[in-house]
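Note that one protein chain of the assembly has been removed; the remaining protein chains are unaltered in position.
Entry: chain A
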């Protein structure tokens, strides 16, 4: 499972448009360190996984390409693959192909400065920006001519933020960015320049001097230099040559004034490359003198003398730079013109896929059977050589990784591989456009119908079905958007929409909505102290590194850090509660779905615990747990009396196995991918749902339980076999719909609508079947869906009794003579059997025990006995029934 971006509430994010998906392999650095408990520190590639979200957060900027996902490589040890929005052409290509007019230079420079400003304001460094990372966004086909005429170029910065992703390069085995883009201070960092050579031989980490904002400005200057001269530095200079040149230029400048710039020195060398370069620079100087001055300022040797990104932007604005948001001005367009545009768009076969959020597109792309790794292998970007020579020798580009040792050789030209999308495009084209558009109707209160039976397929099948997911994602995006606008005006519609399944990419939003969490609920987080020492710290320290660690993201340091903060925040916010082992497992799904939004994770977790595991985390929770387990035991007897009896006979009670189930709502028992599906269903249901899940688990294990020995049974529970979640869910749903709610009444949860006698757990344990409330009985009688056996004495019965009840006072008569048919019919129809006694229920208890041990299912006792219904005229017949 990849870390899923939070496209939830707003549902959308950037559309694919004309973009492609690009993949970049990032080789992680090695460190053999271990942490507390002797567990190894996560390798570099894993450490990077947890940080993508930070970058995604700040990307809603038109000048930044979206980082879509980061995945851990399975073929190359310790490598991660970054998937980003990509365009086929970069500024480098335009310069090289002489397609970048001089008149466009200022505009491109301005956009770069704006992108840097945006990043720097958010304290993120672009890191190693190069002309090849400044991508050109093509206009939609219909605007191509228009834009070309205007000589405008839209750019988007790619490959930014690697310093943040890699902890300033510590987690990367390669340097960030190419040597050509590095500022003098980065190159001059030890070892000193004269002996400085790339590649850095024998280093285990590609770390050079850290990237900084001023180094970004330098890199922008180098881009400008190339724009002004029309020379692509990396095409004309090898790394070695460039470094030699830099060396010379820096030496020459050393005696210059404080604010000496390397622009002229570098420009001179570039102009020596081709005659055209000199001529171009001359023209640019003449026409755009200030631009050249600005480039000079960016390339000042001393960092302090370079402008900051905002200053750079301001200078370009002063020089006349403005960014056009769009080439089309709809306000000035005639209706005919608009109509023509719409028509043209309709003609585009790929308009559906182009209008999808780019994150959705990547998700669907992986569903369409494609594998990033396979493509990288096929293209030779990643090579696995047979392990004959050097163990598993793996090469990434020209980067050689030989196991873990030192001696990696790299010259970090990391290429972006474009992921082919033909397959997905075809799949989406074949989708009925209506399927995707019906989401509009849904907002008007109608839900679309799916292809016959499609909804009922196993959820894992549906999750792999491109068209199903595409349609569902679009529907839920609309529902969620209207849900948040309408302040939860349509919970029923949303509930119904996710009855069949929840699309993984919409889960975060759906869960928030189902849990009734609004964005405001996150506000409390900031006030909570998640840093100071807490009594549970030691336990958290040892539990978090063991929590759902088969899930890659959960092993990353940022996940550990965040989980700890989340748990501490929850404990802080709930002084009544304490940390019980298992709370960590329960918190994990909320963390994963709200990875960059701990306040939201906390709000969801709080709402969840309040609804499904209320009071389990009290310091003294024994009475709560005992009551819960007693009710669970009653439910087993109701659903499967034979199984109940069989387990009871070997003294195998829920205390022995079910505590982790209910304490963590199965979070400590099921692997995450299964747990999410269970919770998808759970969140639509009330507080008693986990009890039904528990019974469904037992039903699935039933064949191994009946007739087994105590040891075999408990072994089975200690190491649960692979459970079929679909079956568990369908059983659970069936039971949840069928079993009267009062049968799972929990005194602690105080559910509305039922008047039930409150018993202690110890008292409850003396019953072997559930109780039925008066309200449920009324309902069942009205639906004629209950068999009522009155065990009071005949005189009492004849004085007044419940309609259609049968008197069976001689409860010790095990033959069931007169009620045999009644019981059989009730069971065949899956109707509850309700035993009516006097208020003390002594006889009812005895009789229910007899019935249950005879394998009769659906046995219940009327809570409060006959007295409870005496004054309900609708139920009672007086003096009749002889």
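Observations on the structure shown:
One rule holds in what follows: contacts are C-beta pairs under 8 Å (C-beta built on N, C-alpha and C of every residue); 3 or more make two chains touch, one makes a residue touch a chain; residues count from 1.
By definition in this document, contacts and distances are computed from a predicted model.
Hidden from the displayed complex is a chain whose UniProt protein name, among "DNA-directed RNA polymerases I and III subunit RPAC2", "S1 motif domain-containing protein", "Rab-5" or "RNA helicase", is "Rab-5".
Contact with the chain not shown here comes from a single listed residue; of A:377, A:500 or A:578, that residue is A:578. For the chain left out of this panel, the touching residue among A:532, A:711 or A:815 is A:711. Across A:574, A:673 or A:765, the residue that sits in touch with the chain not pictured is A:765. Which of A:542, A:814, A:839 or A:878 touches the hidden chain is settled by the complete complex: it is A:542.
Screening A:568, A:611 or A:668 against the full complex identifies A:668 as the residue touching the chain left out.
Although one chain is not displayed, its contacts with chain A can still be listed: residues 37-40, 539, 542-543, 545-550, 555, 578, 580-582, 584-585, 619, 622, 626, 651-653, 655-657, 659-660, 663-664, 668, 709-711, 714-715, 717-719, 765.
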